[in-house]
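Worksheet for the structure shown next.
Every protein chain of the complex appears in place save one, which is left out.
Chains here go by letter, A, B and C, matching the order in which they are written, and residues are numbered from 1 within each.
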Amino acid sequence: MGAVSLPKSDGTTVKLVPSESIVDAVKEIATTHPHLVGITAVHADSNIELLYSFDNFRGELRHLRVILPDKQPSIDSISGILLGAYIYEMEVRDMFGVNFNGHPLPNTRLLLPDSYPAGAPPPLLKTVTMDQLMKLLDSVQELQPPSPAIPITGSSRYSAESVVILPFGPYHPALKEPEHFALALEGEKIVEARPRIGYVHRGIEKLAENRTFLQALFLVERVCGICSFHHSWTYTLAAEKLLGITPGARAEYLRTLVAELERIHSHSLWIGLLGYWAGFDSMFMWLWSARERIMKLLEMIAGNRVNKSYITIGGVRADVSDEKLKIVQREIEEFKKEFKKISEAVMSYEPLWERTKNIGSFTAELAISAGAVGPTLRGAGIPYDIRKIEPYGAYPDLSFEVITEKGGDVLSISTVRVKETFESIRIIEQIVEKIPSGNPVPQTFFMGTSKEGEAFARTEPPRGELYYYLRGKVGSRNPYRVKIRTPTLPNLVLAAEALKGYTLADVPLILTMIDPCFSCEDRAIVYVKGMEPLMVKLPRSVPANLSLGCPI
Amino acid sequence: MVEKKSSLRTWFEALENLFSSPDTLPPEEAEKAFNGSSRGIPVLVPEKCIGCSLCALSCPSQAITMVPGGKKTIGNKVVEVKNPSFDYSKCIYCGLCAQVCKQNAIEMRTDLPPIIIIKR
Amino acid sequence: MEESNSIKLIRKSPWLFHFNSGGCNGCDIEVVAALTPKYDVERLGAVLTASPKHADILIITGPVTRQTAGSLKMIYEQMADPKIAIAIGTCACSGGVFRGGYNVLGGAEKVIKNVICIPGCPPNPRQIFAALKKLYENKLEEEKNDGGSKLTKE
Partner (left out) sequence: MSSAPLLTSILTIVAGIIFFFLSFLFEWVERKAVARIQKRVGPYFTGPGGIFQPFVDFLKLLSKTEAISKGTELLFYRASPIIGVTLLTYGFLHLPFLSQSPVLNFNGDLLVIFIVFAFTCLSYLMAGLSLRTPFTVVGTGRLIVQYSLYELIFLSSFALIFFQAGSATISDIVRYQMINRPLVLYQPIGFIVAVFSLLAKLEKPPFDLPHAKQEVAAGWMSELSGRTLAYMRLIGNMDYLFSISLIVTLFLGGGSGPFASQIIVLWPIYFLIKALAIALVLSYIEGVAVRVRSILLPMRLGIPLTSLLVVQAVILAIWRMGLW
């Protein structure tokens, strides 16, 4: 057994479950711990270890571990119990070749490109090196547009004349990132939505295994540009747990400061984009203009506006002087005034209500089952916030509230984001007052080797719970396994379900209510559960590749 | 805060903006690629470099290669040194090289025009 | 880049089409930020178009992944001549930190010829504005700063 146990300090327990009884074990655990945090797979010692992590919305984590042989691994699917699990299972299937019996989409590729050969070994197995993979993929690479997500053949469920298939993406003006949604429209109404993601899959998890701990920090920071600091912070938290390093108090405060500034910038960005998606460009411009203040502060503190590269293992890379903190205080006060004025104006604007109220409605049950996190889940009334239930950084010392809204639609989620922005402003005001003195910059950058063990860290980025799993091998400069579970992954399951029955005009709003960050998940191609193949007659004179493969 | 629906405030906000000066930076200021708080571009100060290649080892995006930098007198010995050469199309401008350099031989400069490379 | 009449006109009215070839979103939000009030590239006549057929300049952000390479080529081919490709961000220039990943082809020049690269991770909107302004004034060629020898000798 190569399995090492999670550090006791996590307060977590790992239960070893035989692979045959996983469904029963999950059924039992799901009654008390309904939130599936993620399924982590590690390839070690010719075994594939699966770690199922559950939460009960109070931070009392429970883990189930299953050990499978790496030769034709196979296990029962748990997606019948928890809806969101199917996405995690597809990810594991793609990256490790584990077969999930009873999975709703048995033969669908998840995250790998269309050109990935069918018989090729899964990329994250330790037995496959990067060079071998590159050679293999270069030999089959053709510059062909990806194939359409909707198969044109199959059993027909719609009258052929009335349905138009509209490609939504991968390069669509509403989406800043590539993803493909094939929408079957009856008039303007959506009858089917088939998303296909994975355009931004960069293979970060494999890359991280080939970099040192410090270099991997810069790599995981670039998982997502908008919540980049949270990615690097979560990784650092996991690495510090693994390596047994504790940062100083001032460093914790500075990290929290940057994280909260990042939350404000991300939320005001999203609220502005809400206006853009609703066809209200002025709102977008107003909020982005206000947001520039925060970007200026981030640039002043960290030196860069977006990928801040501010954190390092054991502290932060630069101290923030008292004068700068004064500027932070002053600017945040100005921002508060400006943001209050604009957000109150636009959030009470009647035409905007019409676009957002009762659009993309979902219930709390669906959100839990899909595993939704962050403002999406809080918009349905569940106060799930990692900052509160599992405090990290300087959050234990700071007072703030977890915002929830009833309703579960685009409006309630936007309200949560607006209110959270004000909470973040409050947190920053407290940080500036309370920040302890000391040197937050570590003496040297961590360049050493790892210990044996594994660590698990969660934070609350603007989009919701982010979780990193880190495994170290003794004497190695590189992490043995980095697992990233981003908030967009489970939220997307929810958005795809919420899309049905609304009109084309609502698609941008519903898809983006979760604040999707496809570069974050970068691993998924999602097929909505239980969907059957469609056969739709296309309008005359439309070449098939133009109508589906090509966005425009 | 959003309990009351009212369109007046947005209408007023738009009207106010229509008749007030815009937020845009004047062109001569926006044209400067960096401002004082930007991190800047790594530039080598060859006199200080001793060719230890610590920067190249720590670079997260492997943008630094060590190239022969001529002869140099260190202490009282004349040695062949290698100097780092930055590939600016690979650099992620994180400033780690400047920070790990014990000799402070790498400067982060913010007074330079934007780097534009034309790849043919 | 031979100077024809329409190239001259493109510089004065650069319509952009934004293409994320697999990036992390950082460059994307900075490109969008360049459109917003503070930097406002519409001053140069640049607008974001919804269809590549309308666009003159293809803005590429992010490393080219295997899944997007085909689309990138196709979208560039769909644009009407003359056209310019601008790679924004280190990833689009060379692959950046993701260079060497199994699913990353590298920079945009692997798929498209004649790419103007603006490296940075991400380049801030000032840099984007400054580069577009240089393009507008046709000073891009003489003022191009390809780093390397020029910078180290100073």
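Following the convention adopted for this analysis, contacts are C-beta pairs under 8 Å (C-beta built on N, C-alpha and C of every residue); 3 or more make two chains touch, one makes a residue touch a chain.
From a predicted model like this one, the values you see are computed outputs, not experimental measurements.
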item: Touched by the hidden chain, restricted to displayed chains; value: A, B, C
item: Listed residues A:Y116, A:F213, A:W277 or A:F445, member touching the removed chain; value: A:W277
item: Touch list for subunit C against the chain that is not drawn; value: 5-6, 9-10, 12-13, 15, 36-37, 40, 42-45, 49-51, 53-54, 56, 78-82, 136
item: On subunit A, residues whose C-beta touches the chain left out of the figure; value: 164-167, 172-174, 185, 188-189, 275-282, 285-286, 289, 349, 351-352, 354-355, 503-508, 539-543, 546-547, 551-552
item: For subunit B, the residues touching the chain missing from this view; value: 10-11, 14-15, 17-18, 22-24, 27
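Rule of thumb we're sticking to: only the chains that are shown with their structure count from here on.
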item: Subunit B and subunit C, separation of their C-alpha mean positions in angstrom; value: 18
item: Where subunit C touches two or more other chains, by residue; value: 37-38, 96-97, 121, 124
item: Junction residues of subunit A, two or more chains touched; value: 218-219, 222, 289, 292, 299, 304, 307
item: Complex contact set, residues of subunit C against subunit A; value: 18-30, 32-33, 36-38, 48, 50-53, 62-63, 65-71, 73-75, 78, 91, 96-98, 100-105, 111, 121-122, 124
item: Subunit A - residues contacting subunit C, complex; value: 112-116, 123, 130, 133-134, 137, 141-146, 170-171, 173, 176-178, 198-204, 206-207, 210, 218-219, 222-226, 228, 269, 284-285, 288-289, 292, 295, 299, 304-307, 517, 519-520, 550-552
item: Subunit B residues touching subunit A - in the complex, by the definition given at the top; value: 1-2, 4-7, 9-10, 12-14, 17, 23, 35, 37-40, 58-61, 92-96, 99-100
